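All protein chains of the complex are present and in place, except for one that has been dropped.
All chains are identified by letter, namely A, B and C, in their written order; residue positions are counted from 1 within each chain.
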Amino acid sequence: MNPTPASAIAAPREPTIFDLSRSGRRAEAQMPQAMAADVPPALRRRRRPLLPEVSELQAVRHYTRLSQLNFSIDTHFYPLGSCTMKYNPRGCNQYAMLPEFLGRHPLAPVVQGQGYLQCMYELQEMLKEVTGMQGVSLTPMAGAQGEFAGVAMIRAYHHARGDLDRTEIIVPEAAHGTNPATATMCGMKVIEIPCNADGDCDIESLRKVVGPRTAGIMLTNPSTLGVFERHIAELRALVHDAGGLLYYDGANLNAILGKVRPGDMGFDVIHMNLHKTFSTPHGGGGPGAGAVGVGARLLPFLPIPVVGCDAKGYRYLDERDLPQSIGRLSGFMGNSGVLLRAYIYMRMVGREGMQRIGEYATLNANYLLARFRHEGFEPAYPTRRATHEFILTMKHSARDLGVTAMDFAKRLLDFGYHAPTTYFPLLVPECLLIEPTETEAKEALDGFVAAMVAIRKESVEDAALLKGAPHTLPVRRLDDVRAAKHLDLTWKPAA
Amino acid sequence: MNPTPASAIAAPREPTIFDLSRSGRRAEAQMPQAMAADVPPALRRRRRPLLPEVSELQAVRHYTRLSQLNFSIDTHFYPLGSCTMKYNPRGCNQYAMLPEFLGRHPLAPVVQGQGYLQCMYELQEMLKEVTGMQGVSLTPMAGAQGEFAGVAMIRAYHHARGDLDRTEIIVPEAAHGTNPATATMCGMKVIEIPCNADGDCDIESLRKVVGPRTAGIMLTNPSTLGVFERHIAELRALVHDAGGLLYYDGANLNAILGKVRPGDMGFDVIHMNLHKTFSTPHGGGGPGAGAVGVGARLLPFLPIPVVGCDAKGYRYLDERDLPQSIGRLSGFMGNSGVLLRAYIYMRMVGREGMQRIGEYATLNANYLLARFRHEGFEPAYPTRRATHEFILTMKHSARDLGVTAMDFAKRLLDFGYHAPTTYFPLLVPECLLIEPTETEAKEALDGFVAAMVAIRKESVEDAALLKGAPHTLPVRRLDDVRAAKHLDLTWKPAA
Amino acid sequence: MAFIPHTPDDVREMLDTIGVASIDELFDEIPATLRAGPLTGIPPAMSEMQIGRLMSERAARDGRPLNFIGAGAYEHHIPAAVWAITTRGEIYTAYTPYQAEASQGTLQTIYEYQSMIASLTAMEVSNASLYDGASGLAEACLMSVRANRRSKSSRILMPRAVNPIYRKCSGAIAGNQGLRFEEVAFDPSTGQTAVESLAGYEGDDITAIVIQQPNFFGVLEDVDRLTDWGHAHGALVIAVVNPTSLALLKPPGEWGEKGVDIAVGEGQPLGVPLSSGGPYFGFMATRMEHVRQMPGRIVGRTLDLDGRPGFTLTLQAREQHIRRGKATSNICTNQGLLMTAATIYLSIVGPEGLERIASASMARTAQLAAAACAVDGVRAAFVSPRFHEILLRLDTPVAAVLEALASRGIAGGYDASGDYPELAPALLVCATETKTDEDIARYANALAAALGAARAA
Partner (left out) sequence: MAFIPHTPDDVREMLDTIGVASIDELFDEIPATLRAGPLTGIPPAMSEMQIGRLMSERAARDGRPLNFIGAGAYEHHIPAAVWAITTRGEIYTAYTPYQAEASQGTLQTIYEYQSMIASLTAMEVSNASLYDGASGLAEACLMSVRANRRSKSSRILMPRAVNPIYRKCSGAIAGNQGLRFEEVAFDPSTGQTAVESLAGYEGDDITAIVIQQPNFFGVLEDVDRLTDWGHAHGALVIAVVNPTSLALLKPPGEWGEKGVDIAVGEGQPLGVPLSSGGPYFGFMATRMEHVRQMPGRIVGRTLDLDGRPGFTLTLQAREQHIRRGKATSNICTNQGLLMTAATIYLSIVGPEGLERIASASMARTAQLAAAACAVDGVRAAFVSPRFHEILLRLDTPVAAVLEALASRGIAGGYDASGDYPELAPALLVCATETKTDEDIARYANALAAALGAARAA
């Protein structure tokens, strides 16, 4: 452990690409032949856009240097809770980027895409198997769009039955922000219910709100509190009996892979974050893939296209095949390249490996939790097992020393660890949501604990050190309030 | 300019890969099926080799982090004289690494290699054109091996004529170390001659040593002093008249591309560093490609294989085609992948671009020289134009302040600039050999001058700062003497 | 165990530390009745070597046809540097930049991207990307309802000449919130959305009007008049634009008297491979006055504790993780990697390069149009000015023609007959700077042969 680590490379701070621009400079090798284009004068652009004019070397150097300013899985332990920052196998990238796959136009005839479509078909089948669902659509482009598809299907289901009053979606207060946002986006009313002290949903509260207006409930399991919801059976009975459907937010599927299947548990619909559980890279904010799986009742409503297979081969199923579909959510079939990566990953992990993912993710989280417990840190749910993640609360440190979860998070960066998720879920004060994932070695976990212990010591001896952290990164702590007040969202040439 | 730049990323120092190893750990996805192999017991290995046992993620993270500790063209201005550190176009890499090229076995039938061989044939033709030579062999694997091929051909030429006494190779003292080393390796005796105060070869000295034992002379032009040899015609006449041949070290071809051609100047043989002039990457120390070109007299002696073309297509010419060849210098035909990159580069640059390379490399060097001159730095050859590179001498600073060229070099690293070549050529005291290349923008040159000016100021005000440099890199100045005295060349497990 | 680093020793030590006897014990909170059996439907693990071979075989089955399809996704040359950098681990494997200090690379890239998009569209602000162009239009429609406070109708005028998939997608997404889309006809001779056809809406409460430039037929709309009509009638104007075309065409910020209110589009042409339809990215730009109604992430420049500039996510109060049910959108993960590729792409091609790419695409399409229309049985559906797409009307059904072209290694265009029965048999084709004289000749020959064969059959 090295609390004030050596700098990696001496580099003056990187200007913006616009600062590097010089009028008339260009990357000649990237210029196509000049050809005259006959644009009607009234429709012609008058001033050139303010794009940088740099050499190819300048662009390469600039973005290479910028990239070095990031933490990433490939460079750092990244225990960001609810984000499943596991190793993104390089093989998935290499084989998803074969020239034929990259060059295939989405609207090319299916005879020119049987290889790709077979992968997609098999991916659907595998996702059905791991979730226990009856049908899968791959088209949603991220978790949130998967949720949207799910809620829209629930809505379409009720509408198709003439059950038009079901306009409420129940969401536990610990839910990810996308859940209530999605419900709203689907024109639903959000009904929040609390969790109890052990992290389970409060069944009594649920009982109170469930009824003839209930379209469904959105449940994250393991919940974002890092615990497994123990009252699934009751929950399901309550909601189903009331005529509502059960939505499973599968962002945390990594924790239960091969252990339980949402379909077996009676859920009607699930979205999966393939970019988490099936290890497609996050790319600094995407792309994702939020495939949805459904039980029998929602099958007719799946978003299109879905890949089907008949004697002539693989083809897209569309409006004609699924006339009750909620329709199209993307220009083509979602983030195909991400889906290919997920497919490759699943095939590499295979049947037995799939089961081990949940096991070792859980082992790592429980080991970390045990280590932290032994070191005197405070779990938010001390009576519970960790799932693939767990929560520590820094509330005592915040109260006694004024050192917050955020201060710990920022100081961790100085130690070369990405911070856990902070201040989410909102209902646990000063929380750090920690998800190590199964791909990290024990030594990384031990190093992380050691860093937290060292930082806690610092927090007692020199709180200011933490308040001022980070100290060794390209920037010190940034002023978010100023950012929102003095909006500077685009580069402008010096006046 | 920022004399104490911000660190890029906080990272604890990186342990060795062996420190990360744990017995029994492995990257399962990379394991082929276990199959029994029937090794005779007496020939079987008893103890496993000490290779690291790490996960794929650990390996990826380790080498990614290590890579961030390097300066490189893609991250820094790198004015390393005599090394031509210009932009390595990414397109060359991408298209040289097409799966078919990577997968082709060197001994595959030529019908399964017509695409590749056509590239090689055309590369030979283009290299003949830029050098003015009659024949080219691509097989040497770096500049030094190209030199070897050249001197071996000279030797073979004399031998073939029964002229067995020509055992001396004349080498100007400014020559790159590979020149005398090569001559020795070819069983030749090295005769060094001095350069005069203006950087040209001393003709009188040459006159004295040239004679019936002269096999040839190895000339670098522009010389490693950064100036163009002005007495080519006299030199040539002297050596040729004495029965010797003229060898052109073409490592500095970048400076004269399209301006003069060694063949036109009467040279008999040249090696080119394709990894310099034709911009294949240096890879932290290779691979290179040291193609040789020859005039008519040496054609029969070219190293094999050479690519020929007839009605049936392209094929390798071998011993049967070139019975007087000096033979084979590599397992197949040298660094094919490097040759592909050079080919792609030459095609992208094209006829006019080729000429501009020399022009703009020269412009950049002369501009830098002029800027340094205006700032009061001392050129080693003040009466001369710079070619693609030039030399500053720090001898006054060394004498007056005890601050050496090495101290400047190390301090430059703190400013985010790679150092120029130091202490080469050996005959200029406290020298910095500076080669900006044509791919750097004026601003990079200006920034570099500003850094040197700032450092000179520091050298006056606080010499210790320079002596202790670098300060912001992963390590401070390293003890080379200790390295050689206490040899620690391999990792050993802690006892 | 693929990608799991644990040695048996590790596992033992870890279980001891936790105080359990087995990993299975860690799942003891899960009711036994819920436990799953083995996943027999998942095939056994393959090594990377095996999957690599399998994927190579599947890719080979797809082949590399010569492509003349556009219809929303465009084949352009992508400089090798773009993906060489984009796939660097530090970019490829980073998360959304929640920890700003450890994500300055991503954040500065987004800031640069926002600046480029704002300038390309001539709008004031851009977000950090949406999923794609189609869903981006849906978001723009939803945003227009929030931003046009004077309008109560949630009625959106949607020209029939807008990409049919965009229309479907907007309906599927925005329909749930009660938005109503009114289809505006195009002029059957020009393929343009005639301002005249809007006459029926005079005096109505219209929330927004959508204008796609070029429209789905590749035809250039009279954007100035349409924009002014929208503003004159209290509607916001939403532009759907092709980013490459903006190097040549008047940017939406300058349409009409005031410029549009929201500009969206498919970012794919900017350095993103066709890749069977994704991942792409949607871009969105707007006026500063509407910035708080914009969905998606936004990066701002600010200062650090030492007063030095740095970048951070800002205006997060719009977003789901803060505002939850009241957020401007549910979008969370967006298309960061593609946005990065586009930023590098735009940096490398620059203003001159983008203009040349746009001009060459337009010129090549003109060439393609001429060659195709010289084939017996082929004519242009419209004679209007166009960008890099042309709708052809054939004298035989398109499906068989496309099949015949496919058998000659050509992806021959998009069959628009289903979307526009009134124009059937209709084939939408496209050429970009990637197409040569020989390619176009090859296409025309193959088309002639296919049509000849179809007629003979």
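Following the convention adopted for this analysis, contacts are C-beta pairs under 8 Å (C-beta built on N, C-alpha and C of every residue); 3 or more make two chains touch, one makes a residue touch a chain.
Source: prediction; values computed, not measured.
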Displayed partners of the chain not shown (whole complex): A, B, C
Which of B:213, B:297 or B:442 contacts the chain that the document leaves out: B:442
Of B:136, B:253, B:291 or B:338, the one touching the omitted chain in the full complex: B:338
In chain A, positions touching the absent partner: 22-25, 27-33, 54-58, 60, 64, 89-91, 93-95, 99
Chain C residues touching the omitted chain (full complex): 47-49, 52, 77, 79-80, 84-85, 87-89, 433-434
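We adopt the following convention: only the chains that are shown with their structure count from here on.
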Chain whose mean Cα position lies farthest from chain C: B
For chain A paired with chain C, centre-to-centre distance based on mean C-alpha positions, whole Å: 20
Centre distance in Å when chain A and chain B are each reduced to the mean of their C-alpha atoms: 47
Junction residues of chain A - those touching two or more other chains: 13, 25, 29, 56, 60, 64, 68-71, 73-76, 87, 89, 91, 98-99, 348, 413, 439-441, 470, 473-475
Junction residues of chain C, two or more chains touched: 1-6, 10, 45, 47-48, 56, 79, 81, 84, 89-90
